[in-house]
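Heads up: the structure comes next, in structure tokens.
Yeah, one chain of the complex is gone here, protein chain that is, but the others are all in their spots.
Letters A and B mark the chains in the order given here, with residues in each chain numbered from 1 onward.
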Amino acid sequence: MKEEKPGWKKLAKADVLPAGTAESFETGDWRSDRPTWHPERCIQCLICWISCPDTSILVKDSKMTGIDLKHCKGCGICARECPVKPEKAITMSSERECKL
Amino acid sequence: MANLKELSTRKEALCGGHRMCPGCGAPIIVRQILLAAKDPVVIVSATGCLEVSTTIFPYTAWNVPFLHNAFENAAATMAGIEACYQKYKRDGKITKNIQFIAFGGDGGTYDIGLQSLSGAMERGHDFLYVCYNNEAYMNTGVQRSGATPKGANTTTEPAGKVKQGKSKYRKDLTEIMVAHNIPYVAQATAGSWVDLTRKAEKAFSIRGAKFINVLQPCRLGWAYKPEETLALSRLAVETCYWPAYEVENGVYKINIKPKDKKPIVDFLKSQDRFRHLFKPGNEGILEDIQKEVDHRWEMLLAKESSGKAG
Partner (left out) sequence: MAKDVAKTGNEAMAEAMRQINPDVVAAYPITPATEVVMIFAKYVADGLVSTEYVAVESEHSAMSACVGASAAGGRVMTGTSSQGLVYMFEILPIAAALRLPIVMCEVNRAISGPINIHCDHSDTMAARDFGWIQIFSENSQEAYDSLIQAIRIAEDPRVSLPTMVTTDGFIISHCLDRITILEDSEVQDFIGKSRKAEVELLNVDKPVSIGAIDLQDYYFEHRVQIAEAIKNSKKVIQEVADEFAKKFGRQYGFIEEYKLADADVAIVALGSTCGTAKVVIDELRSKGVKAGMLKIRLFRPFPAEEIIKALSNVKALAILDRSDTWSGQGGHVFTEIRSAMYEVKNKPKMINYIYGLGGREITKEHLHQVFADLGKIDSKPLYNYLGVRE
């Protein structure tokens, strides 16, 4: 769908933007690998949350609730940093396979 | 000192939807530092990866006031904002406490931005300057900077048939900042969120000019797998390549002293930007680099113990 971009007359004055408009920009389609959260193994340490470059670990009332797949780029840091042993509470797998 | 559960209840300054590379260390650093701020914040960023990727018109990933001016003047720009804030406070127009944080890459801080940083620090404006240091001009394609370490491959001082990457050691900007006699200077990485958030919190509690130099692994320019960003950060500290320390009113404190100091080759071999150093014939360079790391570490230990003596 072709977006209608405003002309100079309608465009707001100057290079000023209201906060947080990037929220609507979905970077989830950048992924080659997708993280999967295994809540049954999760110890709710929140290390994945503080380590995510894309603010994509969802947290509510100090508890992790999931992953924001609209923005997650699949970097794998959350899985790498997850301290749970022997199996991590976040694992990475192929995005394509997940989609299928 | 906040714990993660408490920090997770705070408002995020940076939302998802920015276009930093997958696994980029910069937004992790920004998130950790800004989560440590209890007061509202105002941000300035120099031109660079952070600024360009978080604000592409009409998208901005900042949930807090943000200004980008140019490449070399984040500190000067912030000086103007802070001056206006001081005036507004005197006039009673503003009563709340605001934390001012300027972000610059090593490009906009060590090199082209050094003048305006130095001036702002000498004048003692009440703000925190954070250098997210990925050791080259990454945004424009990995050109060398004054922060690039000896031996690193960059596009303007590449490793080739007759040259082995950067021939000279990087300059020590953290120590230059200490020489400005500002109340707080620190070095850190996001590899230890405890250390970085504590330092940010400490900085926010101090009135005056503050500086934190944060090493930021860059998966593109350093060439490693993106999930290793924080692990690499910790390795930089464990090899004493990037000591985690702070200087508060001239008193040195090393925050993380590796129990088993790892050899620098562990750090170097984990990134392709140093791959050429492992070619036969370059052993001398590796020895030099280890000697320099050791020398700098000894000097830092000496600074810490001389401070304690007083």
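By our rule, contacts are C-beta pairs under 8 Å (C-beta built on N, C-alpha and C of every residue); 3 or more make two chains touch, one makes a residue touch a chain.
Bear in mind that the values here come from a model prediction, so they are computed numbers and not experimental data.
Student: The chain left out touches which of the shown chains?
Tutor: Looking at the complete complex, the unshown chain comes into contact with A, B.
Student: Looking at the full complex, which residue from B:Thr60, B:Asn213 or B:Gln271 touches the chain that isn't shown here?
Tutor: Answer from the full complex: B:Thr60 touches the omitted chain.
Student: Based on the whole complex, identify which of B:Ile33, B:Ile98, B:Leu196 or B:Leu286 touches the chain you can't see.
Tutor: B:Ile98
Student: Give me the chain B residues in contact with the hidden chain, please.
Tutor: The list for chain B reads 40-42, 44, 51-52, 55-60, 62-70, 72-73, 76-88, 90-91, 94, 96, 98, 115-116, 118-120, 122-123.
Student: Please identify, in ascending order, the residues of chain A that touch the omitted chain?
Tutor: Touching the chain left out of view, chain A contributes residues 5-8, 11, 13-19.
In the analysis below, only the chains that are shown with their structure count from here on.
Student: Which of the residues in chain B end up touching chain A in this complex?
Tutor: Chain B reaches chain A through residues 4-9, 12, 14-20, 22-28, 31-32, 35, 54-55, 57-65, 190, 193, 225-231.
Student: Would you pull the chain A residues touching chain B in the complex into a rising list?
Tutor: 15, 17-27, 30-31, 45-47, 49-56, 59, 61-62, 68, 70-77, 79-81, 92
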